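A protein chain is absent from this complex, but the other protein chains hold their places.
Right after this comes chain A.
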């Protein structure tokens, strides 16, 4: 329904647009060409296009024409203790568009106990009313049980959701055990969904928080002190291990530290299918501000995992983005006002977590990576837009300037220089954690659904024009390798039944790993009279249908096909 409404709305305006004289930059190549847009879609790309008369022409004057950014991580409705973030879907998407981002993927965060489907519908309804750019949704899994599994299936199959977040932190609230994670990974893989992981060791954080509060540290500096970066790296390592075991793609949200990023880079080198998402905050500032004397300022930086106090972190993360070890840039935009942050004024564990960044995201990647010569413009497009579209199965509808793709386009001006300040931001928050930073590069013009929504610093938006973009499961970018690896699986060794002596065991298991389907040895009451080690082995050819049925040790096999072998020879 919402999709149709949005389409009719844009076709009413009947926007036909020609972007002339630009340099089209995709993630694979750049070329000079014109782009002709009709009905919110790109209809033609190339030189000397034949277009109908009376088309509105935008002169790009040789500037870059890039696919609109996709911000894969926003939290515009994440309730905290009953309060909503100050940036809702309208405010948040306005900020996104002003920064050159034409699509967001928001996190549906159900309260523990709330139905996933209900939460999803609540989010969709709010976004359909308010969002002014296209959006999609991730759904966070607050706990693991059968109902959740059923709901996940519905979400994937009928609702167009292909990504779900699980938590390794927030003990006693969202945190799952390793066994639950294993099950969740297995289940989501089967559905073809991408697993997003909030990677921090919640058990250790819980202990550290107690310790630090016990020392009398209640201010925001307690936040990074209780969540040191190795706790993040540890969880990333564990998540990747789980992903490898289940053979399932793993997507790490909010890579905030060097050690977490290095862990991802190493795992990719070993062949793991893992994606890492640093966020604007981690790419542009660091955690030294937690020690600010200004409580409100320090609290504004509180997010989890925390910003690393190591000031070399942003540079390192940019390097890894440029080299392809990290793939996507999100913002994790979740803006709370100072009075909301002040809920935790006497206890840092109560400070609502979240920083701004949806508006500044593209600008900082350009400023710190491209303008510094770390990254080329194609990689810039890849990390801000194309890779996200590929991982979440939006490609090539989004993330590319090509015929039939959505007309979400940005004309990028690398020479714009802007000083970030809370006074001029679109976000409703009083603080901007990048306050005073200078940023080179920014959008000169933004097209969303084929309409100009931002030009010369002015927004022209219409509330509720954002469409929900459904996503299909099994994105190739994440699942192709997984599918091949599925076919390569372990095989048991076909060997004969061991019919030698078996030691009597007491029925209570000791010093063994209990397994859910552990079988007891059925032969325990059969004391064999003679040791006959030399006759204990023979081999059958091929797996037998009843291999999984326990045999009696007295089973006699007359003529073992593989012949007998001597068990004392170690060949």
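Throughout what follows, a contact is a pair of C-beta atoms (placed from the backbone, for glycine too) under 8 Å apart; a residue touches a chain by one contact, two chains touch by 3 or more; residues count from 1.
In this section, contacts and distances are computed from a predicted model.
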Listed names "COMD7 protein", "Dihydropyrimidinase like 3", "Translation initiation factor eIF2B subunit beta" or "50S ribosomal protein L14", matching UniProt entry of the absent chain: "Dihydropyrimidinase like 3"
Among A:191, A:343 or A:371, residue touching the chain not depicted: A:343
Candidates A:310, A:376 or A:455 - the one touching the absent chain: A:310
Among A:201, A:386, A:405 or A:465, the residue in touch with the chain that has been omitted: A:201
